[in-house]
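Missing here is one protein chain; the remaining ones are kept as they sit in the complex.
Presenting chain A:
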Amino acid sequence: MKLIKPSSKRKLKMLPYYFLLPPIIFLAVIVVYPLIFSLKLALFDWNLINLREREFVGLGNFLRLITDGSFWNSVRVTFTYAALATSIEFFLGLLLALIASQELKGIRFLRTLLLVPMMVAPLVVGLMWRYLLNANYGVINYFIKHFLRIIPPEWLSHPSWALPTLIFVDVWQWTPFMFIILLAGIQSLPKYPSEAAQIDGAKGYQILWHITLPLLRPVILVALLLRLIDSFRVYDLVYSMTRGGPINKTETLSWYIYQVGFKFFDFGYAAALSWVMLGITMVMCSQLFRVISRGTKEQ
């Protein structure tokens, strides 16, 4: 290092900061400024009726959402969706990953095939399943009618079936994601703890419960966190499959904010809702983060 000229040493000191400027300025302009603008917006009543003038209402928009039944409905729908989709994806993904981590012939090829669903645009996935689940000409309903001999419900327009159907489609698209992350995690685990346990006479499920899963904990939490964040913001599937219906049964937070902002042009209220959603997301993630960092330190 002593061969470096003093002038270039000084330059070196500043150089990384010059490099950081463009990304920081970019993020300030594209994220930080809009978020601050949105917070300001949340304090005003600004909608289609008085587009010209914004009326300052202080925390009025936030008070309004406390008594807004549609808002609470969308919170409930979003949590139900995110919690069920993420946990079903986790259990199915883990099951498949445990099976696929054995030494099986052709496993690489099979594993590659399993990756396909998550690469299809969610909007296309939604349209695809709407076709497959159609009551008159959907192939899934045909199978159900002819092999199970029961009459399937109208999946997307039945009030109690619409949300489970949406969750099912999320599970179809993202179980492969859980699978591939958990599989990568299992394969990177050291072999000797489970081998030692096997020699000591531990049974398969005991090894799984006492050795594999604890070692896999950080990976499991990252996978859960990523799926939770993404299922919590679901919009594309709602747009292409149910548009929030029937009777608000699939109205997620993202969809509700979209309606308030871009159908009713109630921008002030949409901004307030956005900040609440951001708050919920941040609290949820920081809690999970804490669990993750604790888990990683234990290792």
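Assume a contact is a pair of C-beta atoms (placed from the backbone, for glycine too) under 8 Å apart; a residue touches a chain by one contact, two chains touch by 3 or more; residues count from 1.
Just so it is clear, contacts and distances are computed from a predicted model.
Visitor: According to its UniProt entry, is the unseen chain "phosphoenolpyruvate--glycerone phosphotransferase", "Carbohydrate ABC transporter permease", "Aspartyl/glutamyl-tRNA(Asn/Gln) amidotransferase subunit C" or "Hydrogenase expression protein HypE"?
Guide: "Carbohydrate ABC transporter permease"
Visitor: Can you tell me which of A:Val77, A:Leu96 or A:Ile211 touches the chain that was removed from the display?
Guide: Looking across A:Val77, A:Leu96 or A:Ile211, the contact with the absent chain belongs to A:Leu96.
Visitor: From the list A:Leu65, A:Ala83 or A:Cys285, which touches the chain that is not on show?
Guide: Considering all chains, including the one not shown, the answer is A:Cys285.
Visitor: Return the single residue from A:Leu65, A:Leu132 or A:Ala197 that touches the missing chain.
Guide: Among A:Leu65, A:Leu132 or A:Ala197, only A:Leu132 touches the chain that is not shown.
Visitor: Can you list, in ascending order, the chain A residues touching the missing chain?
Guide: Listed in rising order, the touching residues are 1, 3-4, 8, 11-12, 15-17, 19-20, 22-24, 26-27, 30-31, 33-35, 37-38, 41, 95-96, 99-100, 102, 104, 110, 112-117, 119-124, 127-132, 136-137, 139, 142, 172, 175-177, 180-181, 184-185, 188, 218-219, 222-223, 226, 229, 232-233, 235-236, 239-240, 253-254, 257-258, 261-262, 267, 270-271, 274-275, 277-278, 281-282, 285.
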